[in-house]
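Missing here is one protein chain; the remaining ones are kept as they sit in the complex.
Now for chain A:
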Amino acid sequence: MAKFEVLAKCHTTRARVSRLTLSHGITPLPTFMPVATQAAIKGLTAQQMESLGVTLILNNTYHLNLRPGVQILGEAGGAHKFQGWHKNLLTDSGGFQLVSLSKFTKITEQGALFESPFTGEPTMLTPEESMSIQHAIGGDIIMQLDDVVSSMTPDRARVEEAMERSVRWLDRCITYHNNSGKQTTQNLFAIVQGGLDSELRDRCLTQMIERKNDVAGFAIGGLSGGEEKDVFWRIVKQCAERLPDDRPRYCMGIGFAEDLLVCVALGVDMADCVFPTRTARFGVALTHRGPVNLRLAKYAYDFEPIDPDCPCPTCSAGTSRAMLYHVITRETAAAHAVTMHNIVFQARVMGGARDAILNGTFPDYLRTFFANYFADFGYPQWCVNALRSVGVDLLEGDSKIKVNKGTGAKWE
């Protein structure tokens, strides 16, 4: 089983620093997990990822089950060996992609019925099958199959059904996992559902926390589907407050720096998102002063690196914005360069949070981050609200700060 040690807590917010020891090493938390959907961070090798100081990445079960499939993964000796990645690995359950990628998925009590992309035949993904596939992949953290509904679903009865079913499926996952012999090396996480309804979330939390002894951690699922940010953070806060202290908390599908820091302040330890790697391929580099869109002509003659203080291979080699402007979206190597930078940016944001929590300076860290990132643009109102709820007032002492409604996400 995983070893999870909380090392320090923020004196003001609910943020904490911890150490998660899994079969493939130690990952300090809070951390951001880059997504290697098909057993590769797009364009990068496992060694490049290791050199960036990343110790935990994510593979998608749905994709790996289609290609290369569990037989080949078995022949390879698991997904770690297959992709040459010898640090920690997390796999999702495959359920989310069934809903997001397949038009014909039907959820029944038994499992998710979908059309096989290969044969077109009706195929059933049950909780047991999801466990079995994730066992073959061999991730250090595996996720329960949950009944995913969009956070925008207006039908409360459907959200309730999905939540209750996710609890029942968790039980089936636990039973299968605990009988598999894999529970010593692979760690099962539960996923809290219940949409945007705090009463449903509470019921889900109660039931899942009762199963605490059979799970290594808890995820907060069913968010980042386009819901109001002010609703989003309240649900995260509600879940993080109730989830047990001695289990890691993983907020699924979160990737913007401000979202990460708010979630950390609310007590979240882990997050994943394709955003930083995907946006890199479209030419957007993330910096502490906000995103830099390298496709804009204003960078054509800019001989400065993306961020002169960044330790990533791209910036430390002095690669200029002008050079990246010349090659971005045209040469794969440009995507690799910006992808490495963005992964390091995410890791720096989270690493900085770890240090600040350890040093007792996390509220200042938040203020500095927002001042640098949003100063010219205006702070997102929802971030101000969320951080106020845990005792940090971003606007304190400066009446001139502009505040933006809506998502407030900064873009260039």
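In this section, a residue touches a chain if its C-beta (ideal position, glycine included) is under 8 Å from a C-beta of that chain, and two chains touch if they have at least 3 such contacts; residues count from 1.
FYI, contacts and distances are computed from a predicted model.
Chemist: Which of the following is the UniProt-recorded protein name of the chain this complex doesn't show: "Iron-sulfur cluster assembly protein", "Superoxide dismutase", "Large ribosomal subunit protein uL13m" or "tRNA-guanine(15) transglycosylase-like protein"?
Modeler: "tRNA-guanine(15) transglycosylase-like protein"
Chemist: Have a look at A:Gln47, A:Asn178 or A:Thr206 and name the one touching the chain we're not showing.
Modeler: Selected residue, touching the omitted chain: A:Gln47.
Chemist: Check each of A:Val99, A:Leu113 or A:Val327 against the chain that is not shown and name the one that touches it.
Modeler: Answer from the full complex: A:Val327 touches the omitted chain.
Chemist: Residue-wise, where is chain A in contact with the chain that is not depicted?
Modeler: 7, 17, 19, 25-26, 28, 38-48, 50-53, 63, 67-68, 72, 75-76, 81-84, 86-87, 300-301, 303, 311-314, 317-320, 322-323, 326-327, 330-337, 340, 344, 347-348, 350-352, 354-355, 358
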